[in-house]
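The complex appears here without one of its protein chains, the remainder shown in place.
Moving on to chain A:
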Amino acid sequence: MRTRLLAAVSVTAALAITATACGGSSSGSGSSSKTIKVVYQQQLNNSNKVQANFLAPMVKQFEKDNPGTKVQLVPVTASSNDYYTKLQLMMRSPSTAPDLVYEDTATINSDIASGYLKPLDDYIAKWSDWSQFADASKAAVKSGTDGKTYGVPDNTDTRGIWYNKKIFAKAGIAVPWQPKTWADVLAAAKKIKAADPSITPFNIYTGTAGGEQSTMQGFEMLLYGTKAGGNSLYDSDQKKWVVGSQGFKDALEFIRTVYSEKLGPPVEQALGANIGAAVGTEMIPAGKLAMDIDGSWMPNNWIRNGSKPWAEWESTMATAAMPTQNGQAPGRVSMSGGWAWSVPAKAGNPDLAFKFIEFLETKEASAKWNAENATIAVRKDVATDPAYLKALPTNKFFTELVADTHYRPALPAYTQVSTAIQKAMESVTTGQASVDKAASTYDNDVKTAVGADNTVKGS
């Protein structure tokens, strides 16, 4: 009996190892000098193929222009958190490292600190187009410690409030609408709820399942609008993370109000991993959601080749800037991130990989990409291009928000701080913890993550 069990276990183990080994070699980097592997994220919402549709013809053209080369696209179908994890696991070992990866600027600094990425300074020094890239977006891909550049950004984004003009009109709120304070936003939500209970008045992302979406579109749009402004999460003068601030509690209180007063989607839906897709492709197009704090890319869902083509969006949806807490200067707030192409440190063929970046980010290609993906341009020549500005009626509004936007702290610990924020949001959303309790749990989590001496008490 015992021998048989042992044999069974070893056979299983051997099978498992063989399976992993196969998986490993098949995703290994192109060994031939003419092949590169390019990894990007295919969102879980499978109908969203904007990036795949953009890249496929680019690859064809590139292979035609450079005879003998081969570009292998490797989409990773995953939620953003799982995508980062998968990428990091791939980049750990030379046998699995791709040649080119699509990196969120939120995680790029962690990956730089881990030594996963290759500095691109030698390449961009010889690349004349680099001078066209906006300084803020260059800063987002630069290491805070060694000052080198680790990626070429291909878009940025801003965030604001999307609202449904028809629902607003029916509820008796004058459009165009521009709230001055948080209270104005809540007041509008309450008015809509009173006018038609079958409509969800307001969505703000929350909880751990939504990942960075909850932190950035949700919490930080509030937090950076509190008194401390750009220093409310990380005090860049003292170089310390902020804990114990009233602003943090106020932002949590806002979330608590939305969900406890049932101004938002049902809590179990709000905390599901699928909420992002539901908001963009179901609730808004169906006219079931009145307001949503979300990004400039929302029309992605509704354009002709989007996942939920909806031609009426241009006449139905309008945008407003997110106000600061009490209307204090500068009156509005936005967050920006964006994505960049990076070359892993262990890439087998960095030269060809960079050549492909150059090809993907010419003025024409960038303009096409920013228009198709409904993102904000990072090339100055594209940002002022009338064709780009007219590609979507909302491009002008979201491009102008750049003046009052904030970037997240470009530090390795950010990922953990972000998780701590999501946890705090989730516990007040479910009512599991009071605002004070959730805030103090957050303080402890941050102290554990970065060390207590790297924190400072906020006001």
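One rule holds for everything that comes next: a residue touches a chain if its C-beta (ideal position, glycine included) is under 8 Å from a C-beta of that chain, and two chains touch if they have at least 3 such contacts; residues count from 1.
Here, contacts and distances are computed from a predicted model.
Looking at the choices "Sugar ABC transporter permease", "Peroxiredoxin", "Outer membrane transport energization protein ExbD" or "(2Fe-2S) ferredoxin domain-containing protein", the name in the UniProt record of the chain not drawn here is "Sugar ABC transporter permease". The chain that is not drawn here is touched, among residues A:151, A:207 or A:458, by A:207. Residue in contact with the omitted chain (choice from A:55, A:100 or A:271): A:271. As for the chain not pictured, it touches chain A at residues 3, 6-7, 9-10, 13-14, 16-17, 81-82, 84-85, 88-89, 107, 110-111, 113-116, 207-209, 267-268, 271, 273, 412-413, 415-416, 419, 423, 426-427, 430, 432, 441, 448.
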